[in-house]
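In this view, the complex is presented without one of its protein chains, the others remaining in place.
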Amino acid sequence: MSVGSDNMPATAPAVSTRPAFVRHAPYFIAAAIVVALAASMQFDGYVLNILMQATTFSIAVFGLSVVLGLCGQINLAQAAFFGFGAYAVGIGTTDLQMNYWLCLVAGCLAALAAGAFLGMSTLRLGGHYLAMVTISFQQIVTLVMINAIWLTHGPDGVSRIGRPALFTTSQGYLAFCVAMLAIVGYLVWHLPDTKLGRAMRAVRDNELAAGVNGIDVFRTKVSAFAICAALGGLAGGLFAGGFAYVSPDQFSFAESIVFLTMSLLGGVASPIGSAIGTGLLILIPEWLRFLKSVPGLYLAIYGLFVILIIRFMPDGIWGFVAAALDKWRTKIKTSPATKTLQLKPAMVGGDIVLEVQGLAKHFGGLKAVDNVDIAVRRGGVHALIGPNGSGKTTTLNVLSGLYKATSGRILLDGVDITTMPPHQRTAAGLGRTFQNIRLFRSMTALENVEIGAERPGNTMIGAGGGAALTERAMEALTFVGLGSRANEPITSFSYGHQRLIEIARALASNPTLLLLDEPAAGLNSTEKLELHELLKRIAAQGLTILIIDHDMTLVSEAAQHITVLNFGRRIADGESMAVLRHPDVVSAYLGSE
Amino acid sequence: MKLTRREFAAGIAAGLAAPTVVTSARAQSATIKIGMCAPVTGPAAESGGYAIKGAKLALEAVNKAGGILGKQAELIIEDDQTTNPGIVLAFSKLAAQTDIVAFLGSIRSTQVHAISPDVMKLGKPVMIGGTDPTLTHMGNQWLFRFRPNDSYSGRVIADYGVNVLGKKKWAVLHSTDAFGTAGGKALSSALEKLGAPSVLDQGYANQSQDFTPVVLAIKQSGADILGSYFTFENDLGIFARQLRQLGVNIPWVGSPSIVNITALKLAGPALYGTYGVADYAEESSEGSKAFGKAYRELAKVAPDNQSSWPYDAVTVLAAGINKAGTTDPVKVREAILSIKKFPGAEGEYNFDQNGDGLHGYNIVRNEKGTIVFDKHIEFND
């Protein structure tokens, strides 16, 4: 499994002048005070137990905020992963007489491995499957906990679980758990700003776009899932030490739902929300005891609230508060980059940048693309045109790897990319935009473009530090004329500007070949002119463009070379003016007499 | 639904703020306090209500007879939510009140397991109703049991089947939860000691929808008697019907669930002629009859073991403290352990050094839907 530890915030490059640990000092001071309070204040057993439960549960819910909040994948088996950690510590410290720390680590690793395995087996499929598989996994784990008596003591559970020698008192142990909570909270808080975190958000917002921007979607999802599971395992291990007793019913499907609701209630997107949700869902049942005298009533209300929260507070309590706070925060205007964007497309191969040979894509009996050859020359604008349904977009999707070619070969700068997944093609130098704009809608313009700039193999960002990324992204945004609005969220931009941001995202990655899928669609005439100007400026830097569009004015003025498709076949190819006058092309567009 | 986000948020805020009213004003009076964890909420809330009524009935009697150490006794009830984490919280809440001298735990074995470490730490007597034999055999000296444990139910089932019904080829069927596993184990080992080891030992998971494979296994094993530990009545009902449908009519001696009202309603004629063990049987002794009468008057429902064990627990605890003459936990413990031939609702209490008060069970019979007391089987070890 490749949960890149190098992606963790610990190595997050310092963006500002002061190092991260100085800027975040207030957080650590506050955390230290809370830990000290947990260690020194006199709680009675009841308060202690509530705090212990809230602390350990919060860590498990942090896991959900990673997988669900950041990466947009569902996990209905968090209680099972929680159980992995709890049983590892439980069985390890009692039956096997092992060291507590060893058990805790083993529990995390077991959960991590199980999470990664589960993710790898199903994350290629859609969300419903994942929901179903995690439920199945949860059920199987519960069955094993109950029935594998030789290992788990069955339904009796494991009692007299040990604690580490340093923290044998309940208060000391609580302080330790709070410290762990603070550390994990810090890491999860900063995860979104790391490369892995950005990848997760991109995958959540738009999987296809993430793929064509060089993000290994599958790996990202598996990583998110594994991190979630590992945090569940850690939380479970801490829980077991805290309560000294574990039994299967504490790790049932119902508990997984409780974790999920905690996450949703507080706000799935941030650790603060997770902590709020967890705290509330532990305290509310204590307050609402009177409702529980009728069996079912409390849970019925609980179910109702889940529906209402989803309906009215999709971002949870913290999301709600954060949105309100955002209104008060003044928008920071960014100053456009001073340097102009440098496009230095790689020049490894010969005169032909993209060579497509005998490409075919069949959907069942339908031959959407059939035996098409295209040769795109370096440094020019090449247009692919044809009437509706002629197979243009299908061709583009096969080129960028969203569809698998039925037959044929695609060479990019001499490299055979025919069987590569989208993110590898991007790494190989392909950039693209979409006809129906696919931006990461929860992010700012700058963040969108940063993800593009982060493409593996981008030589324009130096070692790939955060500052270089931001600089590159700012240059790209400035290049398309949106430098001063970099920090605004995508939703505040007009349709035409969103299109420009998508182009900037592709440009920031410094591609060898840029695929533009109907960039003029939906633009008004002024915007079309601006687009034309932009294309000229791009081409002027030597970047090769393959463009699909219906706008014949744009195509004929911008492109030197045109390939025409009809019914999935190439009917004409050559220098622009000649092709446009070709009788087959004329009849394809106007219908033959 | 015309609810805006804002209104919804305001509603949540109001809902959260309201219940923060301080609940307990600790009355500092001259009473002896007994803590009780009971399922006031959750799946077992109904039986939790019975348990509380049973305990209160005993408390009334104790106070009428002069109280404990001359003071009136008081019951502090905390909700265990029918869950393990719930009882841990409830018990810790009670344990934090230093003036509570002793506690009533749970009838559920896993819940007792869950609080057991805390009980050890606290070092005060806790009366329990959970019947998992290991509870009083794992070095926790502060647990005192007021129901016969499952090793006795197993022994009674085995004894009755082998010695009274004269059957030696046993099929043992049990659920795979804590209760069923412990019971099945106890029955199998009792059968082995009687020289009639089971020919089939079969577990099943709770909430099974179908028992055909189990019934066919019993049929094939050639067993001539069946012993069972069912947790849920609907499983018992489905099994009983399929057993009869597939033509198995061997004698059947089951754990207490086989004679409970729900099971009788669900399974109907399929359970006619079966035997069950019951820790509480109304006609089994004078003490049982007396409790039954008093309980019926108070609760207006039939008495059962849910209410009888807390009744006995409070009565015996009061007697123990009075005998010790102090609330010092160690002395109270010794006093309870020295209690012999004490008549209670569940039977005659003779505490052993493990803290088990009862050592026998009643056998009852299903006579066309009515439960009839058959005999009491008691062991001395």
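Chains: A and B, in written order; residue numbering restarts at 1 for each.
Just so we're on the same page, a contact is a pair of C-beta atoms (placed from the backbone, for glycine too) under 8 Å apart; a residue touches a chain by one contact, two chains touch by 3 or more.
The rule is short, and it goes like this: contacts and distances are computed from a predicted model.
*Asks:* With one chain of the assembly withheld, which option in "Pyruvate dehydrogenase E1 component alpha subunit", "Branched-chain amino acid ABC transporter permease", "Phosphate-binding protein" or "NADH-quinone oxidoreductase subunit J" matches that chain's UniProt protein name?
*Replies:* Choosing among "Pyruvate dehydrogenase E1 component alpha subunit", "Branched-chain amino acid ABC transporter permease", "Phosphate-binding protein" or "NADH-quinone oxidoreductase subunit J", the correct UniProt name is "Branched-chain amino acid ABC transporter permease".
*Asks:* Of the residues A:S136, A:S442 or A:S556, which one touches the chain left out of the display?
*Replies:* Spelled out, the listed residue whose C-beta touches the missing chain is A:S136.
*Asks:* Would you indicate which residue among B:T31, B:S208 or B:S221 is in contact with the undisplayed chain?
*Replies:* Answer from the full complex: B:S208 touches the omitted chain.
*Asks:* Touching the hidden chain in the complete assembly: which of A:V105, A:L283 or A:V306 does that?
*Replies:* A:V306
*Asks:* Any idea which of B:D118, B:E233, B:D312 or B:D356 touches the chain not displayed?
*Replies:* Candidates B:D118, B:E233, B:D312 or B:D356; residue touching the omitted chain: B:E233.
*Asks:* Considering the whole complex rather than only what is displayed, give the residues of chain B touching the chain that is not shown.
*Replies:* 1, 43, 46, 176, 202-205, 207-210, 212-214, 216-217, 220, 233-234, 237-238, 241, 245-247, 262, 265-266, 268
*Asks:* In the complete complex, the non-displayed chain touches which residues of chain A?
*Replies:* Residues of chain A in contact with the hidden chain: 68, 72, 74, 121-122, 124-129, 131-133, 135-137, 139-140, 143, 146-147, 207-208, 257, 260, 264, 294-300, 302-307, 310-311, 314, 393, 397, 402-403, 434.
Methods note: only the chains that are shown with their structure count from here on.
*Asks:* Distance between chain A and chain B based on Cα centroids, please, to the nearest Å.
*Replies:* 51
*Asks:* Applying the document's contact rule, which stretches of chain B touch chain A when the two form their complex?
*Replies:* 1, 3-5, 8-9, 12, 16, 19-20, 40-43, 45-46, 79, 81, 83-85, 88-89, 92-93, 95-96, 109-110, 113-118, 132, 134, 138, 176-179, 181-182, 203, 205
*Asks:* Report the residues of chain A in contact with chain B in the complex, numbered from low to high.
*Replies:* 44-46, 48-50, 53, 143, 146-147, 149, 154-157, 159-160, 243-245, 247, 249-250, 280, 284-289, 291-295, 298, 308, 311-313, 317, 320
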